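Here the complex is missing one protein chain, while the rest keep their positions.
The block that comes next holds chain A.
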């Protein structure tokens, strides 16, 4: 009677060790699936897909297995006149893929492949009067895009190109009764948006504006009996929330409020022993998106077989050190 808790049950024979080699093989082979239907269907996010694959390979120390030259050429062909980058050739530019491409170029230390000044102009041009950012010229507003904007500019060392004060004002106007953040003012709190907003506030030096005690509570309540994390109340756990929720907790200094042992067990159970890769939950189909966030989550939990990952930018710490970028974290 009453509400049942939505959760999964982890089978006793679920994977319990980290199968890094299998994941590396899975990602290395993924790019060659150009004749695959699902692969083609996801063309609209290809640039992000490449960023997910390369980042997880770098975290596993396997970046050398990816086709650097081909990818750099691809990125070059994705920069448009406006300065923005698209997900793939022939697609329209957007902040999401502009960020992904800049992240990839950081991994490869090849920022000179694109016209950086034009990128900065593109980002600047998307800021609205109220400080918010549109994703592209069509005008969709979302705090995800505020994050994409400052993250892109932070990686390029050009944060002063935008009106930071107004940008901060807008993001703070999206703070809710529970300490969380949504897409736009008035939108419900969601772990993905919370990651973007805490990341934004970290990059703009405004973490003191977060109610860390309240938000930290909401975030640690994402952990379900199975040990997995959901994205908001009454939803099923999903390995990608091991990233959005965990990174947010790390940023606000409350990662110790999660039961790390149980979470680790859940993440490991999401591996596919046959194909390699991680799925959203045990037994489902794997994909590069969940593979990155599973591995990144394990890194945040302290797994020493994986490189340290930066919780704000979801990139290897050593890559960011190279660029001299060390975003604030609350302790």
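In the analysis below, a contact is a pair of C-beta atoms (placed from the backbone, for glycine too) under 8 Å apart; a residue touches a chain by one contact, two chains touch by 3 or more; residues count from 1.
Throughout what follows, contacts and distances are computed from a predicted model.
Participant: Name the chain not shown, per its UniProt record: "Geranylgeranyl transferase type-2 subunit alpha", "TBPL2 protein", "SEPT5 protein" or "GPI-anchor transamidase component GPAA1"?
Facilitator: "Geranylgeranyl transferase type-2 subunit alpha"
Participant: Looking at A:76, A:158 or A:262, which residue reaches the missing chain?
Facilitator: A:262
Participant: Per the definition of touch given earlier, which of A:12, A:186 or A:324 contacts the omitted chain?
Facilitator: In the full complex, the listed residue that touches the missing chain is A:186.
Participant: Which candidate, A:91, A:124, A:166 or A:323, sits in contact with the chain we can't see?
Facilitator: A:91
Participant: Of the residues listed, A:58, A:272 or A:303, which one is in contact with the missing chain?
Facilitator: A:272
Participant: Which chain A residues touch the hidden chain?
Facilitator: 2-5, 35-38, 40-41, 43-45, 86, 90-92, 94, 136, 138-140, 142, 176-178, 182-184, 186-190, 208, 213, 216-218, 220-221, 223, 227, 232-235, 238, 254, 256-259, 262, 272, 279-280, 283-285, 287, 289, 331
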